[in-house]
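The complex appears here without one of its protein chains, the remainder shown in place.
To keep things simple, chains are lettered A, B and C as they appear, and every chain counts its residues starting from 1.
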Amino acid sequence: MSARAVRRMSFGQATVDAMRLAMREDERVFVLGEDISWGGNFGQFRGLVDEFGPERVIDMPISEAIIMAVAVGASVTGLRPVASMSFVEFTLGAMDEIVNQASKFRYMFGGQVSVPLVLRASDGILRSSAGQHSSSLEGLFTHLPGLKVVAPSNPADAKGLLRSAISDDDPVVYLENKRITAKRGPTPTGDHSVPLGSALIRRTGSDLTIVTYSAMVREAETACRRLAPRGIEAELIDLRSLVPLDLETVVGSVRKTGRVIIAHEAWEFGGFGAELAASITSHAFNRLRSAPVRVGAAQAPIPFSPPLERAVVPGAEEIVEAAERLMKP
Amino acid sequence: MSARAVRRMSFGQATVDAMRLAMREDERVFVLGEDISWGGNFGQFRGLVDEFGPERVIDMPISEAIIMAVAVGASVTGLRPVASMSFVEFTLGAMDEIVNQASKFRYMFGGQVSVPLVLRASDGILRSSAGQHSSSLEGLFTHLPGLKVVAPSNPADAKGLLRSAISDDDPVVYLENKRITAKRGPTPTGDHSVPLGSALIRRTGSDLTIVTYSAMVREAETACRRLAPRGIEAELIDLRSLVPLDLETVVGSVRKTGRVIIAHEAWEFGGFGAELAASITSHAFNRLRSAPVRVGAAQAPIPFSPPLERAVVPGAEEIVEAAERLMKP
Amino acid sequence: MKPPAPMSREAALRIHRTMVRIRLFETRVEELFKAGKLPGFVHTYLGQEAIAAGVCETLQSDDYITSTHRGHGHAIAKGIELDGIMAELYGKETGTCRGRGGSMHVADFSKGMLGANGIVAGGLGIAAGAALSARLRRTGQVVVAFFGDGGINKGTFHEALNFAAVQRLAVVYVCENNQYAQFTSRTRTTSVDDLSVRAGAYGIPGWTVDGNDAGAIHETTLRAVERARSGMGPTLLNMETYRLGGHYVGDAEVYRKAAEVDRHRLKDPLDRWERTLVGEKWITEEQRAGLWEQARSEVSDAVRFAEESPLPGGETALEAVFTGG
Partner (left out) sequence: MKPPAPMSREAALRIHRTMVRIRLFETRVEELFKAGKLPGFVHTYLGQEAIAAGVCETLQSDDYITSTHRGHGHAIAKGIELDGIMAELYGKETGTCRGRGGSMHVADFSKGMLGANGIVAGGLGIAAGAALSARLRRTGQVVVAFFGDGGINKGTFHEALNFAAVQRLAVVYVCENNQYAQFTSRTRTTSVDDLSVRAGAYGIPGWTVDGNDAGAIHETTLRAVERARSGMGPTLLNMETYRLGGHYVGDAEVYRKAAEVDRHRLKDPLDRWERTLVGEKWITEEQRAGLWEQARSEVSDAVRFAEESPLPGGETALEAVFTGG
């Protein structure tokens, strides 16, 4: 089947596709996590156990620390584990293994070993899942040397980035936003990969640049559609990969437009958007017409009640408002 | 004894002083951690068990998760625990308890309860302690709503901020840098507190502003002394408290000088300095003569060998270089 | 230890009333969720009513409990009014947590209910902390930590039980062994079949109880609570039961056969307890019917209260992150 053939499938199905391709191609790839032989909490592993069996699709006890530690032990002895953490908040129970072990092993041991593992975790809000099941934590992972971090926004990239993450020789945190996991989109049916570290300009525009990733890309697209009729042409950059970061594409666009909005679902204070704002400012200072504007969650745990959740987590509306403020003469 | 009386004591002794005052004044205050009845790894608890006994100075098993969980359980039922995590990397084994529990309880439960606990942890480099004993992780804690974070730079502030942290009704992460724990300085012998959220201008200057905290304040002071003879007068701001953040003092200074260097020992990429750079830019954009400059650790785990450690973690020298680059016409 | 006094009729009836209220509350919650009235997702307590009811009957009102993601039953048994719980599930301002928490975070500290918890085994260490606090404050309070068979494999179980044992804390660890963790059978992830043996690792007693027998639950928990209150330290109780509902409402339950569930319906703890009460002549048919009727109207009142209550205003979203803030 030609790599060009395309079919509409959900983000979740696209990741299953990528897993299947990787597991067929490479005996060393296996999956471990809670309830995954039942497809996982979001169907992101559906059907894998039928093709690859329980030896390569391992249902784990509720022991997040050991899920990660086992992934580390397997990866430094020749395998390529994909560890499922289900909700990203559960990675907090495995932080020692993720940070003190996985991210540091290669360096601390003088480069004698690689840690080729993928940590899959679902982040973001989904219909009032409340404080312990709605966070976006890329701000933690991107700060830590030794970890790569990707956050796809659509099924095609979900498939392509997961392929690259699994074949990458270093630990990759693969963040899949719950709100878009069930969303469908055109996806290459054949093999397909998207290199880590390459951002995509989803829409060109000359008035301002919107830098975002993951579920917020859809919100930004909506915002762009609303802004155009008001005479505001925004350039939309989907980072796709946060570490490594394609700063060149971002800075190139901002040097052109002179204005930038950085949007993510995560908390704004100390979030990844702060790093983006700081780097953009230092690389494009003399081209900036005004300070980078960040659109992110307000500084509160994610509340349960819908009106509160909406008040804390931004969407297209907040991006539109930010854009109009930016364009005010 | 008048609160004005001052004696030279070490940062560590100053914290013991604060603990003693708090424990004498308030029966609800108790301490738990590993080896603390022996003074802890850095003498930060020395002598407490003799005065307050093992019921209020509790030696814990090597169970970081439970140290934090016990602190949470005790704090929501009327006590004021001070939990010792020794090296800050060990907090990674208690992240679920710190983030999913301690930081979210008050909000998630609708404000019906407070979580008055202090988490003490030693960060920073000290004579080649290598990758798992040298990190500075304030970038993680400051991003998470519900946590307050302080990082004193000298014995007097160490005492004053610990006093405030213990009497504060919310969870406070108290970061004590290993490199300055043994350093001595003038400290009020009587009761002494420093309010959370108030930065201190340690040196005034008109050419540029240096914003920093914790051990890096000493490096910045050295840098200022080296810069003065070269005709560069730097204003030095010691944040002392990162959350809440005294942005007013910071922005006020930058609006005056038009230039800012943000320095910390933590990794630069995605560190707290990124938040500072981003907020400063948005609040003082039209007064900035050039982009904020960040001085932080290079993006690698902290290496063991002294020349490597020095290459990764910045000091006075890097601040001086940054200042000279900034002042170049 | 001396055997505890036989259960009084009053206690037996209180347990019954609690079980009925939980059963009707959860049945209604299931309907409401399917009708799209409740945000988020809900885990019901159906089939495990005897545990919350029997255990909490042994506690004093100022004793503490820590709960789980499946916490409605614990909240009701510990004495939180149905109105506040239901309103919380609706995300209303009048909920126990002002709608900030929802189903997975129902809490009422004034009732000693230290919170449902969305993190598996999240309450085990918190319970130890509450017990330590009770000791330092010299209150004599006891803490019960509810958790599931899936939670017993979490590292925090180990850290908590070791610490509680070392300090001889007044905690009773109640494992609600309902055979499944989400979609996965206990037997596939747990290295021992009788979970009570894990008490041996801490030198504390571990007792297995029929988790569908309210009487046995009450009696055994009473012993554990007495041990705790008298300073003898923690006990691990393995209460064997079965989750009659899905993991959450809407669960397709592909991982188990309907026949298996039906088999377990025959052991319904509520039917069983009512047979006991009738057999003991502790309750007449009219009394039984009256009780159900009353509970039914309490639940309906709670639904009405919740539906008529206001949603929180978005402008209040940043309240209570910090104290006074």
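By our rule, a residue touches a chain if its C-beta (ideal position, glycine included) is under 8 Å from a C-beta of that chain, and two chains touch if they have at least 3 such contacts.
All values derive from a computational prediction rather than experimental measurement.
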item: Which of C:65, C:107, C:204 or C:318 contacts the chain that the document leaves out; value: C:204
item: Of B:28, B:106, B:133 or B:218, the residue in touch with the unshown chain; value: B:133
item: Of A:106, A:159 or A:240, the one touching the omitted chain in the full complex; value: A:106
item: Hidden partner chain, touching residue among B:13, B:63 or B:279; value: B:63
item: Absent-chain interface as seen on subunit A, which is shown; value: 30, 55-56, 58, 60-61, 63, 65-66, 68-79, 81, 96-97, 100-101, 105-114, 116, 145-146, 148, 169-170
item: Absent chain, residues of subunit C that touch it; value: 153-159, 161-162, 165-166, 188-192, 197-198, 200-204
item: Residue numbers in subunit B that touch the chain omitted from display; value: 34-35, 37-38, 41, 59-66, 89-90, 93, 127-133, 298-301, 303-308, 310-312
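Simple rule for what comes next: only the chains that are shown with their structure count from here on.
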item: Per Cα centroids, the chain farthest from subunit A; value: C
item: Chain centre separation (subunit A, subunit B; CA means) in Å; value: 30
item: Averaged-CA centre spacing for the pair subunit C and subunit A, given as whole angstrom; value: 37
item: Interface hub residues of subunit B, defined as touching at least two other chains; value: 65, 96, 100, 107-108, 145-146
item: Touching two or more other chains - residue numbers and ranges from subunit C; value: 97, 99-101, 105, 117-119, 155, 321
